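Below is one structure. I have some questions about it.
== chain A ==
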Amino acid sequence: MIRHALAVFFLLGLGTVFAGLLLGYSPDTELNLTARYYAENTANDLGAANIVTAIIVTYRGLDTLGEVTVLFLTAAIVALVLAQSRHQPGTPQRVLPPSGELLHTGSRLLVPLIVLFGVYVFVNGHLTPGGGFQGGAIVASSMLLLLLTDPLRRFGHRMIARVESLSGLFYVAIGVLGLVLAGGFLDNRILPLGDFGSLFSAGAIPIIYSLVGLKVGAEFSSMLVNLSETEKPQ
Partner candidate 1 sequence: MTFEWMKIPFALLTLFIVVNYGLLLTALMQKIAARVGGRYGIPIYQNYIDLLKNYALRSAITHGFMFYLGPVFRLTGGVGLLLFVPTIYGSAMFSNMSFAGDLILALYFIFFGSLGMALGAGESGHPYSAIGVSRGLSQVTMAELPLALAVFAIAVQYQTLSITEIVAAQQGGFLHWTLFTNPLAVIAAMLSFLGSMMRPPFDVVLAPQEIPIGPPTEYHSAYLALMQTNRVIFPIAKIVIFMNLFFGGASNWPVFFVKVFAIYMVSVLVGVVFPRFRVEQSIRWFMVWAVPIGIAAILIV
Partner candidate 2 sequence: MEAFVKPGEKNRLKERPERPVKQELQPRVVKTPDGQEITVEPLKDYYCEAPPRVHPPAYAKIVEDLFNWARAESLWILGFGTGCGAIEMRPLMTPRFDAYRYGIQWRPTPRQANLFVISGYLSVKTLKRAIRSYEQMQNPKYVVGLGSCTINGGMYWDSYNTIKRLDRYLPVDLYITGCMPRPEALLAGFLELKKIIKAGKGEGANRYAENFDWYKANQKQVIHDWDMPDYSW
Partner candidate 3 sequence: MILVSMAAGFLLILMGLYGALTNRNILRMIVAFTIASTGVNLVLVSVGYLAGRTAPILDAAVPVADAAERIIDPVPQALVLTAIVIGLGITALMLAYAFKLYETKRTLDISKFTELKG
């Protein structure tokens, strides 16, 4: 009881801070300096139609690299944490109720479509809403579907790891290329900006976003696979 009261008390204090923020908040009517710059210069500078994507991939590319790294790191650590809990060969396999026919058929039908859609989302990240993360998550959801269908299914860890690793490496490499060939680390203008609004435009953004998509997909997959392969503690 005391702990609840204390929690309420402390959160009331925190709430005061939030209330202060809330009450002191006056919505902008104009874009601020930074946002205005993006609105006015993104198209010319970077050639990306989706300003958010431009910000994510280029202006704040370092954040995104970090973001990708977070996923990579999480995947690695989850693998590390769960490494010991993998099913050991020789112990009796789990027995699970069979998944339904509906799920089987549905997944067979849907998985290619989902993958295709995911790829579409990240390839067009610089033009339309969406991008590498979203696309990657979609790709990974196909993996989830497969796992739901057959929980005992085993995936090639090496394959996933390779994709993950290579896409990451390329991402960093492109970043460094920006340093060498263009204005700085992760500058997308190492490639021609192309026609504004077309698929092959905005310099390296689509490539980077694709790499991010692949990487995110691979990482989520790897996490899912790892979690799925983990045995219940004996």
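The definition used in the following text is that a contact is a pair of C-beta atoms (placed from the backbone, for glycine too) under 8 Å apart; a residue touches a chain by one contact, two chains touch by 3 or more; residues count from 1.
As a selection rule, all candidates are chains of the complex that A comes from, given by their letters.
None of the values given here were measured: they were computed from a predicted structure.
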Point to revise | For chain A, as assembled in this complex, the candidate in touch from 1, 2 or 3 | key: 3
Review point. Within the complex, which stretch of chain A touches candidate 3?
Key: 3-4, 7-8, 10-11, 14-15, 18-19, 21-22, 25, 27-32, 34-36, 38-40, 42-44, 49-52, 55-56, 59-60, 63-64, 66-67, 70-71, 73-74, 77-78, 81-82, 85, 127-129, 133, 196-197, 223, 227, 230, 233
